[in-house]
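Sharing a structure here in structure tokens format.
What you see is the complex with one protein chain gone and the rest in place.
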Amino acid sequence: VIVTLKPHVTEKQYGDFMSRLRDMKLRFYEIDDLHSRSVSIVCGISGLDTDMIRAMEIVEDVKRIDEPYKAANRKCHPADTVVEIPVAGSDPVKIGGGHFCMIAGPCSVESEGQIIGIAEKLKTLGARILRGGVFKLRSSPYSFQGLGTEGIGFLLKAKAQTGLPVVTEIADISQLPEFEKIDVIQVGTRNMQNFLLLKELGKLQKPVLLKRGASSTIDEWLMAADYILSGGNGNVILCERGIRTFETATRNTLDIAAVPVVKDFSHLPVIVDPSHATGYAKYVESMSLASVAAGAHGLIIEVHDNPEAALSDGQQSITPGEFAVLSKKAEILRKAKVLADSDVTGGIQNGF
Amino acid sequence: VIVTLKPHVTEKQYGDFMSRLRDMKLRFYEIDDLHSRSVSIVCGISGLDTDMIRAMEIVEDVKRIDEPYKAANRKCHPADTVVEIPVAGSDPVKIGGGHFCMIAGPCSVESEGQIIGIAEKLKTLGARILRGGVFKLRSSPYSFQGLGTEGIGFLLKAKAQTGLPVVTEIADISQLPEFEKIDVIQVGTRNMQNFLLLKELGKLQKPVLLKRGASSTIDEWLMAADYILSGGNGNVILCERGIRTFETATRNTLDIAAVPVVKDFSHLPVIVDPSHATGYAKYVESMSLASVAAGAHGLIIEVHDNPEAALSDGQQSITPGEFAVLSKKAEILRKAKVLADSDVTGGIQNGF
Amino acid sequence: VIVTLKPHVTEKQYGDFMSRLRDMKLRFYEIDDLHSRSVSIVCGISGLDTDMIRAMEIVEDVKRIDEPYKAANRKCHPADTVVEIPVAGSDPVKIGGGHFCMIAGPCSVESEGQIIGIAEKLKTLGARILRGGVFKLRSSPYSFQGLGTEGIGFLLKAKAQTGLPVVTEIADISQLPEFEKIDVIQVGTRNMQNFLLLKELGKLQKPVLLKRGASSTIDEWLMAADYILSGGNGNVILCERGIRTFETATRNTLDIAAVPVVKDFSHLPVIVDPSHATGYAKYVESMSLASVAAGAHGLIIEVHDNPEAALSDGQQSITPGEFAVLSKKAEILRKAKVLADSDVTGGIQNGF
Partner (left out) sequence: VIVTLKPHVTEKQYGDFMSRLRDMKLRFYEIDDLHSRSVSIVCGISGLDTDMIRAMEIVEDVKRIDEPYKAANRKCHPADTVVEIPVAGSDPVKIGGGHFCMIAGPCSVESEGQIIGIAEKLKTLGARILRGGVFKLRSSPYSFQGLGTEGIGFLLKAKAQTGLPVVTEIADISQLPEFEKIDVIQVGTRNMQNFLLLKELGKLQKPVLLKRGASSTIDEWLMAADYILSGGNGNVILCERGIRTFETATRNTLDIAAVPVVKDFSHLPVIVDPSHATGYAKYVESMSLASVAAGAHGLIIEVHDNPEAALSDGQQSITPGEFAVLSKKAEILRKAKVLADSDVTGGIQNGF
């Protein structure tokens, strides 16, 4: 943390400031510049509350050099986290490290028949986890708001029928009891900074799929993960789903570089949601393949039997037929990437 | 709503589409262009769910021409809404229409003495409502999280002592019972799209201060207001607090034009929070004056007796002394604006 | 184009407005809504100047439904454009359609030895075109500004020595004569809307590499292309290089979805610059592979023999050794994608 002091600070003020830093048991270096004085505080990856220092009268500005998150930081936890989702009578589904996972399903659970029907198809097409929204958060109060509790029941029936673990979004802390049999709890983009909810999820051991806020920096996203991790729940899966920018040709702008950046700074798995990122079914396949090539640990894709009749987000849903193609192509690219990573790096690089 | 169809639509597909629109009892116009066909659906300021239409197979794109919010729309409610906050043994505080209201107080309630002390000063300096955070939502789990319930008690003591109505932020639905004696419930920027919370607030009659999401469009903000209004609670005060952009010289970018835009499109009162918008105490005064000149119905300002020692947001808090100056200047500018608006418009404009 | 009229328009005003539209020989439809009146003007993909209509007194707002660009529009030119860059004594390099092209070289040409040395290496490693900056546009006047004319000479020597065609950026119209023997003229992100320059380039037949403005929408980018195309030069190659957003973990945010969007709306080839998009050498490989998977027609990559000593942009330059690995991996992924696209789409989709 670098603290720049205001110009014209008196020796008295400076001395008092130094004393306070010493009282706070901080280790620091004093730096004298031509025009300004600054202090470098050694805090490493601690949870130093820079706001306190920022507010001191002689402080002009404060810049963090180190990262503001700890538990999610790869420096504190060098090995990749692999999240395991148990499957009755079978090996668990793994996300992270060298494992790749395909999650698919409709935006909203609309009926028992719908969700079971699509789950059965998706299972044969390579999906390992079933998604389906039940508590919908919609910008407009006049839009379909989800089936609620009834939908949870339909989702669990689809799980029972197909053996696929299920993921669905939680809208509020009060709904937690209903998620007992849900395998992965999704925290949506609008709740990424619902810190009370994150703290509650930190008390569980259930995997949490933490979507990036549509206007959150990667730093903020990892701090949000820290709310869950620091509570004791290490099963966090990050999900990039597009950020808000000035571009309007797509619903959001898929920040594909977030994949390598997160893998660089954190040990947590990171998957991509190309459906929300683009908002158009026609761009889902190419963005899925790009995500695989970028090194994502998985994909979460909206699939609907009849997108025309979907009660929400039909425009960005693909059909099972399109998913079959996408899934097959993603598999081809993933194998090519594994091959490239293992073969090439060793072989060719030596020549130089 | 303008619906553009894909090229090469067959007559059969087109006929089916028309039938569906007719089934939905929509009134529409067909438009034949040189390269494309489109349909203009007459829905006015209704709650038509455009997602349904967007998902139809032959639809290329859908654009709204009308606004997506109803209850907050000035077209549906031409007169200015004036929100009244009752004051024991005195006239209510009014926000909206021709009324201007100054809200001030510390970022966080830190102790009984602190909040009562500052409330007494602020009362003499022109503040009409006292603010003070109790349930803090912080990006980092390692930062001060607020006094919680105890803080509510301190705030109510300050209210009892000074007679100033109080506003504080709610973090979660489960806290609602604690807000019984709070005069105005603040919904913070991160909860602007916490739709379940908004729905609950819609069932009350208590005034709600709805902050704009840091990355929300004005349309989304007014749709969020619709969640409260359509539930039956008409006492919504909007608060512009800066949006997230690429500029880093200030904490956020104060979207000052949101003031006239909201007044143009909605009947709701709109105030400005220059403290969060800029993040620096030194810019609070000029942004307050700019807000007054732009026509804001009020200001909400962070004031701390000793910003250096504040437990949160000290860098953007001004002192009571600075608030006294700001308050006086704001009053001078507000009077000048009232004078200008009444005198000039009538007088000079006639000459042309 | 949909024109919404203000409320309370008189019949007289409406009649006058209709007459003006008729005078302008526009074909239009009148639409009566519950709360407002609007007019849909049929202009297709013409160059209708909507500003004129927007300014009319009774007009509330104007929205385009059709695209504002013509020459770059796939609707006007359905077949993919393939740009050919002649190579002395050999087949031309092709960009667009099914062709993929790797462009590489240092950010800046620094000396004759440097550029020839690196060109020779890159040629053996799969690069088909050599890049090298000569007229540098730097944010700070205190940074290295490029070798200028001398650099053009060095670049042409490298071309003569290796046979690789060369691309370099033009900074101003006055430099055009110096570009006579340059194979591809690059228009940088800051000049994307230098319309006078674009018009001059429209008079040539030389290929132009048009980088996207860091804050330009795809619509604006294609309108900029229209400046060149409508002048008669059809050899435009688009280059996505990241856009400016609030995220600071990378220099810019690579808008990877721009690749399929451009291919959807335009017939022009589109390549990606992962070096400028991310700003860090360590993310260049993954973003290159993602671009290949997304369907980009090529890559342009900064390679420097000794990035530590580079006079500009060293942090984002990779070494020839790293380029060798990247190039090999990109080739593996590209083949996998071609395989996936040909095999899968036919095969599997039929099953559904």
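Going by the order they are written in, the chains are A, B and C; count residues from 1 in each one.
Simple rule for what comes next: contacts are C-beta pairs under 8 Å (C-beta built on N, C-alpha and C of every residue); 3 or more make two chains touch, one makes a residue touch a chain.
Given the structure is predicted, the values throughout are model-derived calculations rather than measurements.
Enquirer: Can you say which of B:Q13, B:Q161 or B:T250 touches the chain missing from this structure?
Expert: Of the candidates B:Q13, B:Q161 or B:T250, B:T250 is in touch with the missing chain.
Enquirer: Taking the full complex into account, find the residue in B:R22, B:K203 or B:K335 that is in contact with the omitted chain.
Expert: Checking each option in B:R22, B:K203 or B:K335, the one touching the absent chain turns out to be B:K335.
Enquirer: Considering the complete complex, identify which of C:R190, C:K206 or C:R334 is in touch with the unshown chain.
Expert: C:R190
Enquirer: Applying the definition given at the start, please give the residues of chain B touching the unseen chain.
Expert: Interface residues of chain B facing the absent chain: 215, 217-219, 243, 245-250, 253-261, 264-265, 277-278, 282-283, 286-287, 289-295, 319-322, 324-325, 328-329, 332-333, 335-337, 339-341, 344-345, 348-349, 351-352.
Enquirer: Footprint of the hidden chain on chain A, which residues?
Expert: 2, 4, 7, 29, 31-36, 38, 40, 42-45, 61, 63, 65-66, 75, 244-246, 248
Enquirer: Which parts of chain C are in contact with the chain that was left out?
Expert: Within chain C, the residues that touch the unshown chain are 46-49, 51-52, 54-57, 59, 68-70, 137-145, 171-174, 190-191, 193-197, 199, 214-215, 220, 223-224, 226-227, 230, 244, 307-315, 317.
The rule we apply is simple: only the chains that are shown with their structure count from here on.
Enquirer: Which chain, with its centre taken as the mean C-alpha position, is closest to the global C-alpha centre?
Expert: When every chain is reduced to its C-alpha mean, the one closest to the whole-protein mean is A.
Enquirer: Please tell me the distance, in whole Å, between the geometric centres of chain B and chain C computed from their C-alpha atoms.
Expert: Distance between chain centres: 39 Å.
Enquirer: Find every residue in chain C that makes contact with two or more other chains and list them.
Expert: As it turns out, chain C has residues touching two or more other chains at 245-246, 248.
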